[in-house]
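Heads up, one of the protein chains got dropped from this complex, but the rest are sitting where they should.
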Amino acid sequence: MTATAPAPAVNATMRRARRARRGVTVRIVVPLVVIGLIVVGAIVVPLLYQYDPLQADLLSRLKPPGTVTSAGGTAILGTDQIGSDLFAQIMAGARVSLLVGVATLVISGVIGVLLGLLAGHFGGWLDAALMRIADIQLAFPSILLAILVASVLGQGVGNIIIVLSISNWVVFARVARSQVLGLKNREYVEAARTLGAGNWHLMFRTLLPGCMAPVIVVATTQFAQVILTEASLSFLGVGVPLGTPSLGSTIYNGTQYLSTAWWISTLPGIVLVILMLAFGILGDALRDKFDPRLRSA
Amino acid sequence: MAETESAPLLRVAHLKVAYPIRSSLLQRQIGANVAVSDVTFDINPGETVGLVGESGSGKSTVARAVIGLVKPDDGVIEFEGRNITGYSRKQLKSVRRDMQMVFQDPYASLNPRLTVRDLIAEGWRVHRDIVPRDQWTAEVKKLMDRVGLNPDYSDRYPHQFSGGQRQRIGIARALALRPKVIICDEPVSALDVSVQAQVLNLLDDLQEELGLAYLFISHDLSVVEHLCDRVLVLHHGHVVEQGNAREIFEHPQHEYTRALLAAVPVVRPWLERAHQGRHPTGEPPAQVGQK
Amino acid sequence: MMTKTQPGSAPSAAPTDAPLLSVQDLTVEFSTAAGVARALHNVSFEVRAGETLAVLGESGCGKSTIAQSIMALLPKPAGSIVGGRILYGGRDLAAERVPAVRELCGTEIAMIFQDPLSSLNPVFRVGAQLAEPFRRRLGMGRREAWAKSLELLKRVGIPDAETRIRDYPHQFSGGQRQRIMIAMAIALGPKLLIADEPTTALDVTVQKQVLSLLADLQAETGMAMILISHDLGVVADVATRAAIMYAGRIVETGTVRDMYDHPAHPYTKGLLESIPSQTSIGGRLKPIVGSPPNLLDLPSGCAFNPRCPFAADLCREQVPVLRTPTTWPAGHEAACHVSEEVLTHG
Amino acid sequence: LVLAGCSSGDGSGDATPGARLPDDQQNLTYVLNYGCTSLDPTENFDNCRMQMSTNVFDTLVTLDSKSQPQPKLASSWTWTDPTTLQFKLRTGVTFSDGTPFTSADVKATFDRYIAMKSVLATQLAVVSSYTADDPTTFTIRTSAPTGTLLGVLSMIFIGQEGRASEDSYWAKPIGTGPFVISDFVANDHITLTRNDTYWGTKANLKTLTFKVVTDTNARITALANGGAQVVAGVTNDQIPTVREMSDVTFSQIPSYTYTFLWFQNNRAPFNDVRVRKALWQALDLEKIVTALLGETADTMTALCPSAAFGCVSPTNAPKHDPENAKKLLAEAGYPNGFSTTIDYSVANTGYDQIIAAMISDWKAIGVTVAPKSDDQATFLKNIASPGDFDMIVNSNLTTTGDADFTLNRLYPCSAKRLGYCNSELDALLAKARGTTDLEQRKPLYQQIANILAEDVPGIGLFENNINVAAKKTVQGLNLTPTENYDWSTVYLTK
Partner (left out) sequence: MLGYVIRRLVLAVFVLWGVATAVFVIVRLVPADPALLIAGSDASPEQLAALRQKLGLDESILVQYGKFLGGAATGDFGDSFQQRVPAMDLIVQVLPNTALLAVLACVLALVLSFPLGLLASLRVNGPVDRTVTTGSLFTQALPNFWIGVVLLLVFSRELKWLPSVGLDNWKNLILPTIVLALPFVSVLTRMIRNGLLEVMGEGYIQTARAKGLSERIVIFPHAIRNAAIPVVTIVGLQFGTLLGGAAVTETVFTFPGIGRLLVTSLQERDYNVAQACVLVIAAVFVFINLVVDLTYGFLDPRVRLAK
């Protein structure tokens, strides 16, 4: 390297650094914006369209994107098998899917993290018992639960949330527990003990905040998983009922028309993919952000 | 220095701690690893007792047993004449106001998610009668000032401080409960010499002002020699030598103590002659440290 | 294996004239989320065959960065050499491509790290890790490499080496692991050994053993050594010459003895005074006030000026260069504007 | 014998059949759109069991396309008096395992059917006794003259004496029919092979595989890529795809399957006939069926499919008239409509759309209907006697091809299925069953149909067609309204 070399090298380093830094922020901001747009769309569009999932317009069935419907409007994304406007339906479906995802994550996250905290903090037989229950849950096909709940309580969004929550708490419990086990012997937890802190203080003020970063990362990836599982429940006939279209159920219903009316299943599929990508990228970016080893890169 | 006439603040007698070895699955105890046994010493008010020994000799275990983080398997721990050995977590709570701890690692011992203010005030959250809530902020600032931290930084997080500053936060946290004795488990081992000196001075000043007693743990003999009135030398969980600090450093009796002293690198080895006087048997430590 | 220097105790080994390694104006930067940190700034030093150079300084002052720069181990893409030269055997390692530098690693220049547990691969037997240089670099057969490894293990004093060679790193004590690291580093008879805080994770008795092992090996093979440390005592034990670093710059360099007895930089003096000593027992220590600067936000002028009791206006304006202050012997340099005024020699 | 199909598709032309494939290539796969859980025809008579049994067993008689009984295992029969029916059995018939067929087998089979207490057993309730007089004579005595008896007998598959009482026998039965079961995996496939000792004309096919494929796409795909030669249950939206395939014929004939809606007649507001009628008049079934089902179904006004005997359209059926529907609702005290639910099974694919369309129509007259889809098992529980629902939509099969089978089973007071009871209707149904002369029965069923249209206990929504797509190489397949085809006449050409 010659003496004149440093200048471009500095610039290259800085540029690379700036790009990497911008990368992480972009990878957090862009997905959040995309998710935000979909959330807003999911709230606003069905209202604007006065969308009624049960309103059949039989003369405008299976119309491709851009068709003028018998009611006079333009179906920008086409119509489905009963003549509903697909755009409105996709947005209403996104609303249901997002609701299912968020509610499931909140419920299973709260329960799982709580149990993981308990197991990790108290250890001993409580830990052993909770972890065996977790094993049982993991070894247990969730479709069984789905059918149980669908038959006992009927089909409904609430019931799907119950099923998915029951089958998802384990992930959170395991993450929280392993995190607690790692934190438990950290000096700052011992320090809290030496202050005379009780179990409540230790669990919720000291250990819980330390668990949140990996839990949030897991939550973003689980979110995608939950929405997809909901879709396969539709496929198995125990998903959301007629009249509450989710992205998954719309895609499923459309698969029967894939060879004749591709848009019914493909367009909501694209929205689902965008949503999942947003969450996936967000999850990865958060993981990078929370991982001190990758932080400086 | 206080002498033996007055009752000791803290008395540890025949302390034995064994860590259970558990089976990985059923958590059944399948054995025990005796970390320390038959450790006996006193700490008088305002006194500094040093605990030295190589890694794994059981120094931290003694500290943890004294402050109640591990249950002793045998022996008695008395604080101000009260036998606190079998105290439950609840009962210990009152003792902990008087006995606090400063940890080795200033990075790991501070909760990264709390601000300095919350870290220092955490004890008041647990012991609600020490400082009324509305005075927390003011008290925190006073403490920060006391340990030489800029009180304006009370809303910062630990990672925004240097190692020496963090250790000051740890000390302020211990002081917040207004203890009579502070157990310092290698408080300066992770610090650079320049900062180490600042912290040692601080500990010294606090002792003078507040009449604190210290149980000071270190593997750095020069630090112990500098700070302590009395010293215990721990080897494989046993006290092999105990007594006045100057006495032990000048005339080590036990072979292990001598080996330990001889292994300390000397800053100016070309002044070796001066040291020869202190280490009459200054031979290489042979293979003592090795297991 | 080189045998140019005569056997004898390392610190007194006579250095030959041509430097083995010459680092000139090395400047290294790290890009971080908060900005670009200049971890090394115009760092220059030389190491001769058989000699031990110590690099001293507080945490974060750039000691490891020197080692990483020489070995082409700077984390990519965060860190990069932005200036200066690293001359070794007529080549500029700073300008070479990474694989080319790697060719030299192990055979010419070797390195041992601070933390001996995380520096050994936990999933391979130590024997396999030891044999690797022989097998991959020299192309030896399995059996032959294994025999070589065993020999090395014995040489660094692992008792019962025949059976222990089959163990995994976690089955060794800290001191033993560090011995294994040393064995691995000297396997191919390097001419230069960089030891990055080799004893920081060890306790004093073990530290003593490791240091004397290094000294013995050096005496035996005549290799040069760069010892990185923050422990003034350790440095005095092992090295003849030392460089004191502060905030990415070398602030003082000279023989250890002269520097300790007659520091020419207030920082060195501060360090020496911070150490508890016979005279300080029962009394107060004299710490350096304040804390090391943030590399992203260095003070103007001499980086040490905010902590320096002697700082003058000049110190706040102009960065001092390394020079030999008057009355200090040649070869003893310090980067201070006011060495002569505030410190004395002799 | 039965209606000839297999050429009604428009694009098919009159295919000049190519040369027959050699025997070892006479292997045909028929894709079913319904599940196959069990093979026992004595327990239940779902499509799968009937389809399989038709080819593995023989019955005493069969019904031809005009519902006229024809001989099978019985070579002849006579009503020796109005309540005694005597059969002469065919000789020289053996089961596929070689055991000869005798009247004892018939008796054992009757024992089994009656012991199983299944629906067919209730149809046999009029049988007071039966005897195997000699190996070739079998006599049945009934408690009253019964016009439908031979129709019922056409569904009794004759098993083996000695083993007919065992469940395990019926789980993988051995019959006298043209095919033998060689492999059965529930809900996946049944493989039949030719019975080379068959007493009648031997089957042409060497093997015949019934393959259960519930996914619509996979069904058509199997046909397209040669995985199957015949596919049942082509949906309306797939018809264009099928028509586009040049080597495939698409055939449709009316079937005995129909789809209907029931009200819970003794639950408010459906206990008011005006409400029921209003809900009927609100539906534009013509439009719904045309749009959603197209050629695959036809609207109906009766409560059983017109392909079956006696299933005549009422002359007084309400017409689509939303205005009148609103008026009726107002009269009944619901000027602003009401809210209710409609129940259906998720097992019935395609119902979602139909129900959404109906709900839209009802919404137009102010009635808010919430759809309630249930898993098949739950649905069955809800509709089993006594039913627990507001409205349900379901489909059904008039298995015997006779109105009596459907109407007399579901709508008498004693059935307690939908809370409907009309003693006048009961009397007519009993009379129609007791009448042996078909010509005399017809006017009775007209009266019955009119009463049902007047009372509206339920609404006949549409009759399903049989929609079969087959490769042009498939010859000799006769479609029948029961959906049970005689595969022994089928063969493959090049």
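Just so it is clear, A, B, C and D label the chains in written order, and each chain counts residues from 1 on its own.
Here is the rule we use: a contact is a pair of C-beta atoms (placed from the backbone, for glycine too) under 8 Å apart; a residue touches a chain by one contact, two chains touch by 3 or more.
Please read these numbers as outputs of a predicted model, since none were measured by experiment.
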For the chain left off this view, which of A:34, A:102, A:126 or A:258 is in contact with it? A:258
Contact with the hidden chain, among D:182, D:197, D:217 or D:348, goes to D:217
Omitted-chain footprint on chain D covers residues 31, 35, 37-38, 40, 43-46, 116-119, 121-122, 167-168, 171, 185-189, 211-215, 217-218, 220-222, 224-228, 347, 375-378, 380-381, 383-385, 409
Mind pulling the chain C residues that touch the left-out chain? 71-73, 75, 99, 102-107, 110-111, 113, 115, 118-124, 132-133, 136-137, 168, 170-171, 181, 184-185, 187-188
Absent-chain interface residues of chain A come out as 20, 23, 132-133, 135-136, 138-141, 143-145, 147-148, 151-152, 224, 228, 231-232, 235-237, 248, 251-252, 255, 258-259, 265, 269, 272-273, 275-277, 280-281, 284, 287, 291, 293-294, 297
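Please note the rule applied: only the chains that are shown with their structure count from here on.
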If chain centres are mean C-alpha positions, then the most distant from chain B is chain D
Which two chains have the greatest number of C-beta pairs in contact? B-C
Chain nearest the global centroid, as defined over all protein CA atoms shown: A
How many angstrom lie between the centres of chain A and chain D, each centre taken as the mean Cα position? 46
List the centre-to-centre spacing of chain B and chain D in whole Å, with centres computed as mean CA coordinates. 88
Note the residues in chain B that touch 2 or more other chains, in rising order. none
What residues in chain D touch two or more of the other chains? none
Residue numbers on chain B that touch chain C, as the complex places them: 54-55, 162-165, 192-198, 200-201, 204, 219, 221-223, 225-227, 246, 259-260, 262-270, 274, 284-285, 287-291
If you look only at chain A, which of its residues touch chain D in the complex? 53-56, 58-59, 61-62, 81-82, 147, 150-151, 154-155, 237-238, 241-243, 253, 255-260
Touching chain B in the complex, chain C uses residues 58-59, 173-176, 202-209, 211-212, 230-234, 236-237, 257, 260-261, 270-278, 280-282, 284-289, 291-292
